[in-house]
Structures are given as C-alpha cells and as structure tokens.
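So that we are looking at the same thing, I have put the structure below in structure tokens.
As you look at this complex, bear in mind that one protein chain is not there, while each of the others sits in place.
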Amino acid sequence: MKLVPLGEKVVIRRLDAEEITTGGIVLPDSAREKPRQGRVLSVGDGRLLGDGTRAPHQVTEGDRVLFTPYGGTEVNIDGEELLVMNESEILAVVT
Amino acid sequence: MKLVPLGEKVVIRRLDAEEITTGGIVLPDSAREKPRQGRVLSVGDGRLLGDGTRAPHQVTEGDRVLFTPYGGTEVNIDGEELLVMNESEILAVVT
Amino acid sequence: MKLVPLGEKVVIRRLDAEEITTGGIVLPDSAREKPRQGRVLSVGDGRLLGDGTRAPHQVTEGDRVLFTPYGGTEVNIDGEELLVMNESEILAVVT
Amino acid sequence: MKLVPLGEKVVIRRLDAEEITTGGIVLPDSAREKPRQGRVLSVGDGRLLGDGTRAPHQVTEGDRVLFTPYGGTEVNIDGEELLVMNESEILAVVT
Amino acid sequence: MKLVPLGEKVVIRRLDAEEITTGGIVLPDSAREKPRQGRVLSVGDGRLLGDGTRAPHQVTEGDRVLFTPYGGTEVNIDGEELLVMNESEILAVVT
Amino acid sequence: MKLVPLGEKVVIRRLDAEEITTGGIVLPDSAREKPRQGRVLSVGDGRLLGDGTRAPHQVTEGDRVLFTPYGGTEVNIDGEELLVMNESEILAVVT
Partner (left out) sequence: MKLVPLGEKVVIRRLDAEEITTGGIVLPDSAREKPRQGRVLSVGDGRLLGDGTRAPHQVTEGDRVLFTPYGGTEVNIDGEELLVMNESEILAVVT
C-alpha cells in the first residue's frame, strides 16, 4: 500500500527525536515556530502552471527535509504516521 | 441517475470505517486535521486555465483517495451519501 | 420578460421538495452545508479570461444542477422565484 | 452635466418601486440579499486586461438591469440620484 | 513646487462645497458612502502591467472627477490641501 | 557602508520638519493618514515581473518623495536613520 500524492504535494515520514539529534539538528527552545524534519517518501507530479504544464518538484524520494511545523496533514498508513504537505511548506533539504 | 461534476470538481463515495481498517489506514487519534478516504465516482472536465483550456484531472474514476476532512459538500443521491469536492482537496491516491 | 445573466452567471429555477424526492436525491439531515437543486434557465456568455475571450459555460439551458446552498441571489420575476449565481457555485449536473 | 464612468464602471438610474411592479419583478420578502433594478445611463471603456487592452462592457446604455444591493456608490447629480458600480455587480439584463 | 504622482496615482484638488452645488451635484444625505469631487492636477505614468508596459491613465489633467470618499492620502502643499489617490478610486469624470 | 535595496525596494532618508516647512509642504493636522517626505538614497533593480524581467524604478537617487506614513522599515546605519520601503509606498515625487 502506497500513497501517491497529487500535484505539488509530497508524502513525508517524520524523523523521530533520536534521528534528529544524531543528525546534529536540535530544535530551538524558543517560542518561535519550530521546523520539523522528515524523509521524502513520494512526490506528486508537480505544481500546475498557468499554461497547463507542471513544475517539477525540487525534492526527490529519499531527501531529508526541514519543514514548517504547522503545515501538512497527518495520516497513519499501515501503522506508520505520515505527513502529506505542499512542497512550499518544505524549507530546505538537509545534505 | 448520475452526478457529472463541473470543472475541477470530483464526486467521491466515502469509504466506511471497516473498509479503511481492512485497507490498513488508521486515522490518527490526535487533535489534528483528520484525512478521510473514498472512491472517485466521476470527475469534471478539469480546472479552467488562463488561456481557456482545462487541466486534466490527476485522479480517475475508481481511484481510492485520501482527502482533507473539511472539504467538499455532502449530497445524498439515490439513498447513497456522496461528496462533491475540488481535486485540490484530495491529498493522495492510495495504491 | 426574461433574465439574461452576465458573464459567468446563470439563472436557475429551484426544484421544489417533491421534484427532488421523485428524482431520488434526498438532502442529508446533517448539520453540514446542504446542496440544493434547480433547473438552468439561461446562461451568460461565460467567464472573462485574461486575454479578453470568454470561457464557455459548462452547463446549458435545461440542465438539472446541484448547487451550493449559500451562493446566488434570489429574485422574483413574473411571480416566480429565481436564483442568479456564478457557475462556480454549481457542483454537478444531475443526469 | 453627465457622468462618464471609468473602466469597468457603469452609471445606473435606479428604477422606483412602481416601475418594478409594472415590470413584473417583485423583490422577495425573505431576509436574503435583495437585488435592485435600474437603467444603464453610461458605461466606461471596459475592464483593463493583463495585456493593456480592455474588455468591452456586456451592458449598454438603456439596458434594464438587476444588480446586487450593496454594490455601487450613490451620487446625486442635477437632483437625480444615480449609482456608479462595477459591471461585475450587475446580475442580469432584464429583456 | 509640483507633485508628480507615481504609476497609477493621480493628484487631485478637492472642489469645495460651493463649487459642487453650482455644478449641480449634491451629495446624498443617506448614511451610505459619499463620493467627493475634485479636479485632476497631475497623473502618473500609468498602472504597471504584467509585461512591464504601463496602461495609460483614463483621466487627464483638468478633468473634474467623482471619487470614493475613503480613498487617497491628504497632503498640504504650498498651503493647498491636495489628495493623492489611485485612479481606481475615481468613479467617473463629470463633463 | 551602503545599503543596496532588493528588487522593488528603495532606501530613503527622511526629511526633518524644518526642511519640509522650508519646502512649503505642511502636513495636515487632520486625523487622516499623514504622508511623510524623504530623499531617495538608492533603489533596487526593480519589481520582478511574471516573465522574469524587472520593471525599472520610477524614482531615482536624489528624488525628493512623499510616502505613506506606515510603510517601510526603519534602520539606523552609521548613526543615520533610514527607511527601506517598496516603491509602491511612495505617493509622488516633489519637483
């Protein structure tokens, strides 16, 4: 069972706290908006442009990404919690 | 009797709880927005683009889809409850 | 006396409860937004596009349509109550 | 003294209650938005399009029109109360 | 000393009550939005279009205009109170 | 040390009260929005258009300008208070 996101949407598996710490990124403890991290599982076929073509996604399957905390919709598929969000809610790829 | 949705709209028959569980997708019990699932019954002729053409739908009749919970309008046709929503309210196709 | 709607607008004669039941569509009794039904009486010459042309309407005179409940403006012409609404407020054609 | 409206604007002389009744259109007594009627006195040179040209008006001088009640700005010129509104606030031409 | 407005802006000298009465336009005493009148002193080089060109103004220096009451910014230059507003806030030219 | 504004932004040095009075422009004492004046120090390379080109600025270095009071961001550079604002917040050039 697999989720194929539509258009500009991507499916992301959130990294847990341990993975994040190991990776060296610590969330700030300030009251400001906290980014979260995850791994891209699948991407849609891109944002629809005015001329009917689609802009290719900037992230690809397997990318580790930072995203804004309040974006996306949670879904639990085959027992695993995933996020579906627009690519515009992704801040950066962590390389 | 059939519903032919307009433009970027699609008609969806919601899956019931049993079908969803069998399918392995369990809705999260968090307070966040909960996606729902359904089967696409029919699609419109696509979103109107700036040049007057239409962008073809990404979903097709028969697709099992995840959609945002507060989108769409309910309608009961021939005793069956259906949803009419914009394709943009569909998060992903479940394959 | 006739109403010729402008641009993307259409004139609709609402179906009464009896016609709807006969037609097999029962409005849900939930608290959610309830679609209504009607018959298209006349259509404008279509939505204005960026290049000055107009997109033809998707509905035509005589179509039975489902529309969102809070759209449109009521008008009583020659003793008959009609609705003038944008085509985008129409959900689907009932065939 | 004459008002020459700009762009997508039109000048309208409201019909009084008597003319409306004679014409067979009675305003609904419901609490919903009530359309009003008037006669088009003059039109601007049309809505500005993205390429700098203008879309011609759909109404012309002399047309009897139905318009939304809260649109337009009232002005009293030479003792006569007129309305200046965008064509988009006009629902339909009454023929 | 002169004000050269930018782009779609125009500079207007408001007509005083006496000039307006002489001219035959009386403001309505209703609670609705009251248009005001003025004389166009100077115009910018027009609204910027998507392709980088500019749409020429529809009003020209010397035009007597009706404008919406809450638009524009007041400025007192050389002892004279002027208004700088977007042309879109002008309803009509009075001829 | 110099500020090079981005895109449609301009850097402005506000004129003080004395300069303004000398120049003959007195701010109105009404409760309405009060324009302020300044001198353009530097301009960006213009607003980005849909096709990727940039619209040249209408103001140039050295222009004396009137701008809306609540626009712009204050910055103190080398002891001097400057404003960075979008050109759209400039009402007119004073010549």
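By letter and in written order, the chains are A, B, C, D, E and F; residue numbering begins at 1 in each of them.
The criterion applied here is as follows: a residue touches a chain if its C-beta (ideal position, glycine included) is under 8 Å from a C-beta of that chain, and two chains touch if they have at least 3 such contacts.
The structure displayed is predicted, hence computed values, not measured ones.
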item	value
Where the missing chain touches chain F, by residue	1-7, 9, 11, 44-45, 48, 50-52, 73-79, 81, 84
Where the missing chain touches chain A, by residue	23-28, 30, 32-35, 47, 49-51, 53, 55, 58-59, 66, 68, 87-88, 90-95
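Here, only the chains that are shown with their structure count from here on.
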item	value
Turning angle required so that chain B lies on chain F, C-alpha fit (0 to 180°, nearest 5)	155
Geometric centre distance via CA averages, chain C-chain A, whole Å	40
Mean-CA-position distance for chain E and chain B (Å)	50
Whole-Å gap separating chain E and chain F, where each centre is the average of the chain's CA atoms	22
Junction residues of chain E - those touching two or more other chains	50-51
Topology of the chain contact graph, where touching chains are joined (line, ring, star, complete, other)	line
Interchain contacts, given as pairs of chains that touch	A-B, B-C, C-D, D-E, E-F
